[in-house]
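The complex appears here without one of its protein chains, the remainder shown in place.
Right after this comes chain A.
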Amino acid sequence: MENTSSDIRQLNEKIHQASAFVDLLTMELGKVIVGQRYMVERLLIGLLAQGHVLLEGVPGLAKTLSIKSLSSAINAKFSRIQFTPDLLPADVIGTMIYNQQKNEFVVRRGPIFANFILADEINRAPAKVQSALLEAMQERQITIGDTTFKLDEPFLVLATQNPIEQEGTYTLPEAQVDRFMLKVVIGYPTKEEEKQIIRQNLNPELSAPIRPIIHPSDILEARKLVREVYMDEKIEKYILDIVFATRNPEEYKLNKLKPLIAYGGSPRASINLAWAAKAYAFMKRRGYVIPEDVRNICFDVMRHRVGLTYEAEAENVTSENILSEILNAVEVP
């Protein structure tokens, strides 16, 4: 159905009102999370765009606190799974156990049956466990025995990876990484932020507990509106240009990137870029997407979808460097 000018104006107003909770939510989370606004913003994009987030950062950067607080603020169920080498798929999704009283097998649901899942250090567990989680992420349903269970919505997985300790880890294959909508790299807080963190931890009574701001059903309503955010054909072309430039850089006068890229973004990259741009526009209280929205989330959507060659690794070229080059070469509509 073709959107008219008045439709978009109405949608814009509607979204302007409906997205007010984003600021409230951010403020509420700010009561316990000092700094890390970027990470919180990305979590909300994932939540609104029905995507999952892979977080890369050293330990102690409030990853658990963030998702736990977000869960509390939305009044949703949260569970944390620490991935270890001896973890089994049943430890994640659940299993059938024998009930002696009833003389039958009953389903024992695993920790994945929650709205918010923190999969801590996902690369510590073997491939079969990773696959079990990633399949659940994709299908949003679990099959235990003969029974299939739909996972509760909203369902958001925040998986973490530690970038420094690679010994004894099971690196996620490209196909699995592609299932995450965003890969967010977070750094240390600033000096001022860290000072505040110390004070807050020394005097926990000063920080107020997180209050539920919205209900999970509000998130589902917001998702419907995100889907309605208008994306012009020019923006679609811009997204396609960026993704295609990662596949065929020579077509965008970026011949120097050709030997550095092993593989470019998949169609899932284009889909996720469009979804994330819409979610970002929603968070900025707009009913339409502008090129800034695409650029803003481009690195987080694309960084894990651009494969580097050995040559690039030898020259210390990162996927971020490549994406910067592409964004500086592709014409903005």
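Convention: a contact is a pair of C-beta atoms (placed from the backbone, for glycine too) under 8 Å apart; a residue touches a chain by one contact, two chains touch by 3 or more; residues count from 1.
Definition applied: contacts and distances are computed from a predicted model.
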Per UniProt record, name of the chain withheld from view ["Aspartyl/glutamyl-tRNA(Asn/Gln) amidotransferase subunit C", "Chemotaxis protein CheW", "Oxygen tolerance" or "Amino acid/amide ABC transporter membrane protein 2, HAAT family"]: "Oxygen tolerance"
Only one of A:Ile290, A:Leu308 or A:Ile322 touches the unshown chain, namely A:Ile290
Out of A:Phe149, A:Tyr230, A:Phe244 or A:Phe299, which touches the unshown chain? A:Tyr230
Residue ranges of chain A at the interface with the undisplayed chain: 3-5, 8-9, 12, 230, 232, 234-235, 286-292, 295, 327-333
